[in-house]
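What you see is the complex with one protein chain gone and the rest in place.
Moving on, here comes chain A:
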Amino acid sequence: MPDHLLEVRNLSVRFHTAQGVVNAVNDVSWHVDRGETLAILGESGSGKSVSSSAIMNLIDCPPGEIHSGEIWFDGKDLLTLSEEERRALNGKRIAMIFQDPLSHLNPVYTVGWQIAETVTAHGRPGQMARDRALELVRRVGIPNPEAALKKYPHQFSGGQRQRLMIAMALALKPDILIADEPTTALDVTVQAEVLTLLEELQAETGMGLVLITHDLGVVAESADRVVVMEGGKIVETGTPHEIYHAAKHPYTRKLIAAAPGQGEMRVPDETAEPILSCRNMKKSYGAFDALKGASFDLMAAETLAVVGESGSGKSTLARLILRLEEASGGEALWKGQDLLQMSPREMGKVRRQIQMVFQDPTQSLNPRMSVHDIISEAWVIHRDVLEKRRWRDRVVELLEQVGLEASHAGRYPHQFSGGQRQRIAIARALALEPDLIICDEAVSALDVSIQAQVIELLGRLRDELGIAFMFIAHDLPVVRDFADRVLVMKSGDIVEQGPVRRIFEDPREGYTQRLLAAGLDPDPEVQRQRREARLKLTA
């Protein structure tokens, strides 16, 4: 008889795929008790979500197979129960919330109905379910709760949707809540709010919380204990303090070393000349002002980071500079010429000097083109850059420059990992020897260790080739490591700009201060202080 409320013992799960048997988790054991928060930390492919899917009976068998192990909950081994007995536990005693609340909420039913369904699915009467839904929506802090119940998921913001998801999971006061990357897709300030809400609710109900995450900051902020996973195995367990300050396993140490925001901050070169000067750039969509007049300079061979939360207008700014959309007003002087007034022919010439790298390389690389074709396509369009007989050699050169190999040229995007794909996207941008590369959240989708490598690559390209970067990001630690100067945006306005050290160590605007205070530090000690500062700011 186990001593813990929920205990996973020696669990191994396999998946039978076309490529053979994949061991998703191998001999994994962990436990969690009432009132406790356990974090499962790992990068993509580490198997960190698999054991909780097994707890919730969400693994499709086949192709999945629970090969061995036990899952003890409240004195019973879940794996010996019938389907119906397990269904009756889901939502009632063990509940789960997910990463992307928009796709995890049913788009065609009202949120009130969906929250109430948790209650009715376990045989409670409808009126009771509706009352409980209202109470919960009010508790998780959705404005105007009565009206909110009648709305659909797409009518809420990302943070509100995650709050609604939490309300839905907690409807029957479960003993355990499993949260699978609950804040990954959210803005930093919203992330802090959602984590605080989870802690409050945990204190109220005494539930055990299993927090699955890739983010050391989330661990430092919320966890009592941590399980570090790599390649389907647990490599280390301990308190956040032990893990951060006295990691034993090399993988944990590597993960901590890769966490951004620890390096020296850069000092911008004061003598550099601006290559891009934007003055009062504006963009309106009907009555909505996406950009309300942005003015800034971007110097040659420097990194200008544009930070801000979703909807702040940072991507709009990039699209206007590239003329992917027409500005409603203002000017953007590129080496003295206004980009916004150029004819299509002139713009065509300038395009090779300004290149772009997007967030998701899986979508921005054509899956039916080989790496060679993807990179050399730029020379098909801009014919005077390189003669055709040199293409092959130059592709190899570029691949080596971004840390790939010559033999990769004949392969297709799906044969690469996410980090390698982003390197291909960078090689493609480099093919035209640009003066400026605009990176729109270019490292946001990558694992921490890969992120650090890609940032290092970009830094090297900046220093060796003298390329300037406009680096759009919501992740402040990455910006801290990479930027020369920072531009902080909020609701279409630039609220503050300055050298990176000034912004991070002496932020003058209230919004910048809140943004920095909301960021999570991987060091539990630093994070505790930051949390106190944050609570003071919000109080």
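In this text, a contact is a pair of C-beta atoms (placed from the backbone, for glycine too) under 8 Å apart; a residue touches a chain by one contact, two chains touch by 3 or more; residues count from 1.
FYI, contacts and distances are computed from a predicted model.
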Complex member absent from the view - protein name from UniProt, among "ABC transporter permease", "Isoquinoline 1-oxidoreductase, alpha subunit", "Pyruvate dehydrogenase" or "Putative transcriptional regulator": "ABC transporter permease"
Residue among A:98, A:296 or A:511 touching the omitted chain: A:98
Residue of A:122, A:279, A:372 or A:411 touching the missing chain in the full complex: A:122
Of A:6, A:50, A:66 or A:89, the residue in touch with the unshown chain: A:89
For chain A, the residues touching the chain missing from this view: 56-58, 87-92, 95-96, 98, 100, 103-109, 117-118, 121-122, 152, 154-155, 165, 168-169
